[in-house]
Every structure is written in C-alpha cells, then in structure tokens.
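This structure is in structure tokens; I'll ask about it shortly.
Missing here is one protein chain; the remaining ones are kept as they sit in the complex.
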Amino acid sequence: MSAPLLAVEDLSLHYRTEAGVLKALDRVSFELDRGEALVFLGESGCGKTSLARALLRLLPRNLAEYSGRVSLGGTDLMALSDERFRREIRWSRVSIVMQAAMNALNPVVRVGEQVAEPLTIHAGTPRAAAMERAARALTRVGVSADFMDRYPFELSGGMRQRVVLAMALITEPELVILDEPTSALDLLTQAGIMNVLKRIKRESGTSFILITHDVGTSSELADHVALMYAGQIVERSPARQFFRTPAHPYGEALMASVPRLRDRTEPQPLEGTPPPLIDPPAGCRFAPRCARRFAPCDRPPPEARLDDGRRALCWLHGGAA
Amino acid sequence: MSARSPLARIRRYPSAVAGLAIILFLVGVAVYTVVAIPHAQAMADWRGGDQWRMNPANASPVWTNRLFGGNAPPTLTISSDGAEVESAVFEGGRQLRIPLAFDFAYDDFPSEMTLLLSVLGTDRPAFVQATWERPDGSEVRLGAHRIAGEDRIAISRNRALEGRLGQVPHIGLFTDQTGPGRPAVLPGTYRLTLEAVLFDPGAELRAELVAFGRVHGLAGTDHLRRDLMLALLWGTPVALAFGLLAAVGTTVTTLVIAAAGVWFGGLVDATIQRLTEVTMILPVLPVLVMVGTLYSTSIWLMLGVVIALGIFSASIKMYRAMLLPLRNAPYIEAARAYGASDMRIILRYMIPRILPVLIPAFVTLIPTYVFLEASLAVLGLGDPVLPTWGKILNDAQAQGALYNGFYYWVVAPAALLMLTGLGFALFGFALDRIFNPRLRSA
Partner (left out) sequence: MKDSAPPLLAVQELRTWFALRKWGFLRAGTVHAVDGVSFELARGEAVAIVGESGCGKSSLARTLLGLDRPGAGEIVIDGTPLGTMDKAALHRLRASIGYVQQDPYAALPPFMDVATILAEPLRIHGLPHGRDRLTAALEEVGLTPAAEVLEKFPHMLSGGQQQRVVIARALILEPSLIIADEPVSMLDASVSAGILRLLRRIQQSRSLTLLFITHNLATVRHFADRIFVMYAGRFVETGPTEALLDTPQHPYTRALLAAVADPDPENADHDRPVPDSEPPSLINPPAGCRFHPRCPQAIPGLCDREAPPGFQPRPGQTGWCWLHR
C-alpha cells in the first residue's frame, strides 16, 4: 500500500476565551490515502470546523495553541512558514469549501472571473487561459459555461455551491476539504451536489475530507469515517463497517437516533449534552451519556484496534488496563 | 452579553472608572449646593446688591498667589473698634482722635480704598478730618468731611487727591515713587488718622477703613463684586439637570417614535422619515436664538424647544436602522402569533433589544445639551435669573475679562464645562465598549 496522502498526528487547536482555554481539537490523529474520501462526522461543538481551520492554517486571533505533526505527501506542513504555506499549500495542493460558502461569493464580480481567480491570483496564469479552465471547471461541476458572465445573485443556492466547488477544484488540488457543503440546501439539490462529488472522485482521483453532521450525507461519499466527539476522534472505521456496526457507543447511539426513510425502526434520542471543551473531564468524555459505561471509563481510554479495520477510543474493546 | 453584572465590567475599564468618578463628583457638588445654598437665597444673592459690598470687584482667587508667586493683597478691614481712640470732651461735644494703623507688606496695591464712617447716638452731623501717614513718615492730607449717619467715602475715587498724588489714590498712597516707571509698594506700617469733632457728648464715631484686595475667595469676584463661587456651584445642578432632562426627553421620545415608524411602516414610517430629514437640516442654535429673541429666554422654554428639535434628529435614522431587521425577527413573529398587540411588541420586544446601544448614546448626549445651554447663555440668551456657567462667561465677555487680564473669570467656568464633557464622554464611550462587544479590540 502506498504512503498516505495526509498523515496527521496529535493535532491540537486551542482557543483563548474569557472563560479559559477552549480545547477545540485535542490531539487528533488520522490518515488519508490518495483518492480516498474521509468523512468527519460529528454534532455541533465536536470540533470539526476547527479541524478544517487547523488543516489549512486559518487560525483565529485568540489562539492559545496550535501543535502537532501534519504531513502532506511527504511535506511537513507545520514546518513551513506562513508565507510558504500560503503560496505552496493553500489552494494549490489543498483547497476548502467552507460552510455556506455560496454566500461568500463576491456579489460584484462575475461568476467566470471568480472561478478563475485562484489561477490568476495564485498561480499567475494569464487571463485567457484561466477563463478557459474556469469554463471547464464549471462544466465539471454541472454548471453550464453560459453562466460565466452572470453575477452570483442570478444563480440559485445550489448553483452557487457548485460554483464555489469549481473554485476549489480549478487548481487541481490533491485534497479538497468540504465543511458542511450541503447543509443549507434542499433535498434534490443536495443529492445533485453529492453526485458531482462522487463523479469527481471517480474521475480525477482527488482526495476529499468531508466534514458534516448529516449522517445520511456522509454515507454518500465516505470510504472511511472519523467520528468526532468533544474535540477528539472517538472512532475511525471503514465506511462499510461504521454504518452497519459502529464500534464506539457514541457511534451506536448516533446511528440509532437518525430517522430513516427505508427503515421502520423509530429513532432513539440521546439524552444529555457533550462536555464543555474548557477543562474537559479526564476520563472518557462520552462516559456520562454512555449506556455501557463501566469502571475503567474514569480514565482516558486507549485506542482499540479491531481486526476488521475499525478503531475506537473505548475501554470496551480491550486495550491496556 | 455575559452574565457578569455591568457594574463589575465597568470596573475593568479605567476610562469608565475615571469618567464615573468625575460624574459622581459633579453630582456631589450639585447636591451639596442645592442643600447648602437654597434656591431662593441663591437667586436673591445673585441678583447682586448690598450683600456684596464688602467684596472687592474683579478680584482673583486667593490661590493665584501661591500659583504664580507674588503676594497680592487680600481685602483688609481696619476698624476703629480695635484702635486706641483718644477722646477729649468739650462744651457741647467731643473731640476724637482715631488712629487706624496696619501693616502692609504686599507686592501689589489694593484695588480700591473706602472709608466707612458711622455717627452713632446723635442726629447731628460730625466733622472728620483724615490724614494718611506712610511708613517713611510722609503725610498726605486726605481731606475733611461732614458726616451724618452713615457715609462711605470713596478715597480711591477722589479726583483731587489723584491730582495731588499724581496716581490713583489706592496706588499713590502706598508708594513713595513719583517718577516714571512702575511704582512699587512701600512696605511697612501705614496709619490713617481721623480727627473727628462730634457735636454731642454722647455720640460715637465708628470708622472702618477698607483696603479692597486683589484676591478674594476660591473663585474670585466679578464686576458686581459677586463671589463667583456662587455661580460656579449653582451652575452645576443647572447644567446637569438641563443636560439630563434634555437627554432623557429626546432619547425616550425618539425611541418610541422610531419604533412606531418601523413597526407600522408605510405612510407612518415615510412621514416620520421626511419630518426627520427636514429637522435634521435645521440649525438648532440659530433657531434657539430666534426663539429667545422673539419670545423669552426662560430656561424651560429653551428646554422644550431643544427637546422638540432633538426628537426628530439623526438618531431616529440610527434607531430605525437598528430596529428594521427586527421587524421580521422570528421571536417577534412568534409574539404576533400568540396575539401580542402592536404597542406591546414595540415596547416589550423591540425597544429592549436596542437598549444596550441606547445607554452609551444617552450618556454621551448629556454633555451636548450642557454645552448647548452654555452656548445660549454666552450669546446672551440664557435664563435671566439663573446663575450658570454660561452666564459667567457671558458677563466675562461683556466686561472684557480677557482684555483686562481677569483670566480666572473665564478659565473657571470653561474648565468646569470641559470637566463635565470629559466625565460623560469617558464614561459614555467606555459604556459603549462594554455594551457593544464588537467594539472591543481583542
């Protein structure tokens, strides 16, 4: 097996707030292979948006800590200066589609120009060539090249999201990070966007990190799932295993709470709230809400590796006592 | 907003603490003044008159001596009560010799000299002759007077004496220089000897020599000998009250009108906006000048006009901009759905939303109105009876204070105005940062 495209070890991102240090990401580790889609699944406050920021070094002003090892195709990202990171990594090798990005399009610049911007500004490509590539990028995401001359407000929400996607793909990055790409969109539009992503993944072998709270959407693209809870990755499993038999009790509870169209089982709510990220508890962070809690859970659980490729931060699957 | 009480957060801002301290100080002065010097008495005193006659006119505050060096004289009163009077009785009367002696070692001359004489115990006039003796022994005859009852002899205004001395008496009598150049005070003991003849053996003569000083009190005096401290003190509650009432009146009314306009929309909103636009352009001060000149300058009328003009000011546009997005806010729709009336929505659902922005704006509005009232007074359109800071400035300007070097007359009220402005501004802007987290730098 070839070396992973992205290797992250002990990545931490802490914010400084009035009430104390908020540990949004707490020593998160994972790997991503080429051509693979890794989905970060989690509910609000689990730290998944901080993950996107941390990977692209879009750091806030009230930063308390940013540490860990991040390696992209052999390059040590943390060792790069901010300037080198901006020039060499951001948008040329890794790009991002942020939450509600369709609202972030510049309303006074035409669509074609905006899609071409990463090339003209970042790579210094001459305008004519950039516009041509922009037209191709747009068709790739299912937007007719006729729309190049339109302004963003003339497009629907779904089309604008596709435009943003085209902007992220135009530099042909190795990795695209998508933060809740479909959460503000309608059902049919969502399905359309997911189809586009599937196609691009098939055809160009681009790797994806998809960050979402929508369990159904995540299953549309995922090869692997990383389940996040309270700033940690509590389970990392192949998609096949995760959606059918999650290893971590939180994964189980989450799967049981999702309403399904094609299944008559009633969704089961999960009581309680996640622990605060300021001064999180020492032991397993899910323990207070876990139906299978037992004695060892007061201490930080180890990462248990199961035979079928599933990994869970949980005492239930053995591991050193 | 965090759960921490506003009071605790104020403490974290030094400018807020400083501003609040200044405001509390001014309020304290105002309260003390209203209690210690009741309104009626203050008004009566300020109207001027006899109660000030023992004050020098245009005297600087006492502390200017210490500040600028120099040794200007205070008012000295030398009374015959403490003097060694020689008395000789004759057929049908008495002859008195009253020496009024005092030490004078100041750098500057008195501003005025007056001799107060009272004949007591008889109707018959007395005959008094006054002789002045300087420390170097030189004598000057001041003249003879016929006194009946009480009399004031303005030595300083004696033209003949002035001619003889070559200078105004209150300078000439205290120096031995006659030549050109600035005269210097001759330090030492001076004596005014009065030789009086009373035509009644039982009569008494009481004499008081008043050498009016050049310094008096903590704030100095004005041209009518009034102690400026009275006006400075009483100006405080007037300024604060005016500022507060005007600010409250305009803010509350503006708020309700802006909210009503936003809520009812359509013609109501359009009317209010057009009215505001017209009023915004009207210059407030000239309008007030017009009203003051044509009607009356009573402070209540001025306050009323100020509020009327202030209501439809630019603030309406600001509140409207803040309230407009609330119109379709989900919580307001929910209120409509459970039957809240329009008035209730405006008062209980919309206005509380902008109170945090309102409070700092209100605080910084207060000094604006204080300055407005002062400006009116300086222009001569202040309330005719109230002693206010603006009135002091108005008097000072009319009397050419700066031209004559009476800086204290202008500096004191101006400083108080600035202090008021500073206090409210510091506090108001700090409140702005407390209530509007977005304005904070971190």
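In order of appearance the chains are A and B, and numbering begins at 1 in each one.
Here is the rule we use: a contact is a pair of C-beta atoms (placed from the backbone, for glycine too) under 8 Å apart; a residue touches a chain by one contact, two chains touch by 3 or more.
These numbers were taken from a predicted model, which means no experiment stands behind them.
Asks: In the complete complex, the chain left out here touches which of the visible ones?
Replies: Touch partners of the hidden chain, whole complex considered, are A, B.
Asks: Considering the complete complex, identify which of A:G20, A:G35 or A:G216 is in touch with the unshown chain.
Replies: In the complete complex, the chain left out is touched by residue A:G216.
Asks: Considering the complete complex, identify which of B:L120, B:A184, B:A321 or B:A334 is in touch with the unshown chain.
Replies: Result: among the candidates, B:A334 touches the missing chain.
Asks: From the listed residues B:R11, B:R152 or B:R344, report the one that touches the chain absent from this view.
Replies: Within the whole complex, the residue contacting the unshown chain is B:R344.
Asks: Which residues does subunit B use to touch the chain missing from this display?
Replies: Interface with the chain not displayed, on the subunit B side: 3, 329-331, 333-341, 344, 348-349, 352-353, 355.
Asks: Can you list where subunit A touches the absent chain?
Replies: 37, 43-44, 156, 158-159, 186-192, 194-195, 198-199, 213-223, 239-240, 242-244, 253-255, 257-264, 266-271, 273
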